[in-house]
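Presented below is the structure to which this report refers.
Note that one protein chain is taken out, while the other chains of the complex remain in position.
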Amino acid sequence: MQIHIDYFAILREQAGRQRETLQTDAKTPAHLYLQLCEQYGFELIQARLRVAINDEFCDWSQNLSDGDRVVFIPPVAGG
Amino acid sequence: MQIHIDYFAILREQAGRQRETLQTDAKTPAHLYLQLCEQYGFELIQARLRVAINDEFCDWSQNLSDGDRVVFIPPVAGG
Amino acid sequence: MSTFLLQKEPIDTAALRQRVADPDCGGYASFEGWIRNENEGRAVSRLEYEAYAPLAIAEAHRIVNEALKRFEINNALSAHRLGALDVGDLAVWVGVSAPHRADAFAACRYIIDEIKQRLPIWKKEHYADGKAQWVNCAQCASQASLV
Partner (left out) sequence: MSTFLLQKEPIDTAALRQRVADPDCGGYASFEGWIRNENEGRAVSRLEYEAYAPLAIAEAHRIVNEALKRFEINNALSAHRLGALDVGDLAVWVGVSAPHRADAFAACRYIIDEIKQRLPIWKKEHYADGKAQWVNCAQCASQASLV
């Protein structure tokens, strides 16, 4: 399954990239984030993040579909 | 005793003047306002007004002194 | 520095904002009172403001000092128009800067509330039907006529 990921803020810096498209067997965003933590050593725990699929907030247990665009959202700090 | 009076808003219109200097035997602003009500037919009752002497809010029972500048303050409506 | 302006000229809000700007402040709250096209169900065409200036200025200064004591704010300024105003015109402005936004909002609200209640400023509303009255004085007058 092919998934597009956009990285922002601290995750962008730790991943060393703004976006990527990858093949994954992850069924959910939670599963995918665990795989990425192994790859990039993200220090943020999942409980402090939110996640969006195709530009809408979603549950960590939502099923991923081929071609989805996933964004992991670090603690926000606007204003 | 000579007293200077400035009129504002509805009192200015009902008195037909912005200011005047008059001789009075009124001992207090309350007494003075009663005299002016007789003269000009002011419709506002004293309880709805405040009064200032020499540009400071004061009591209705404060003693008037020669040369004082008195202002009767209708209900305010700034903003 | 004066903390209150009472003026016939339009209020230059951008210039006043600059006067409360402060690198120690993360929040700036401001309020503008505009002339509405209606009041209590009557269509308003224009307004006239007048003030007992020396006492209005002194009382506004007291209000700002109260706000500086009650809230953690750095700067507060306010201004009020005098004379003839039209619908949509800016009649009163308040601006407050503070390290944090909660204080900026609270102080701005405090200042405008007190300005409206305490400053010796009056407005005469002119209505679309050609009538006019001094706001807050109509009721008093009718009470007086019952005495």
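Going by the order they are written in, the chains are A, B and C; count residues from 1 in each one.
Note that a residue touches a chain if its C-beta (ideal position, glycine included) is under 8 Å from a C-beta of that chain, and two chains touch if they have at least 3 such contacts.
None of the values given here were measured: they were computed from a predicted structure.
In the full assembly, the chain not pictured is in contact with A, C, by the touch criterion defined above. Residue-wise, the contact with the chain that is not shown comes from C:A29, picked out of C:L16, C:A29 or C:I121.
The chain not displayed touches chain C at residues 14, 21, 23-38, 87-88, 97, 99, 101, 104-105, 108-109, 112.
Touch with the hidden chain on the side of chain A covers residues 6, 8-10, 12-13, 43-45, 48, 50, 52, 55-57, 71, 73-79.
By our rule, only the chains that are shown with their structure count from here on.
Looking at contacts between chains, the pair that accounts for the most C-beta pairs is B-C.
Chain centres here are C-alpha means, and the one lying farthest from chain C is A.
Chain A and chain C have Cα centroids separated by 50 Å. Remark: chain A and chain B have CA centroids separated by 74 Å (rounded to whole angstrom). Rounded to a whole number, the gap between the C-alpha centres of chain B and chain C is 25 angstrom. Among the residues of chain C, none is found touching two or more other chains.
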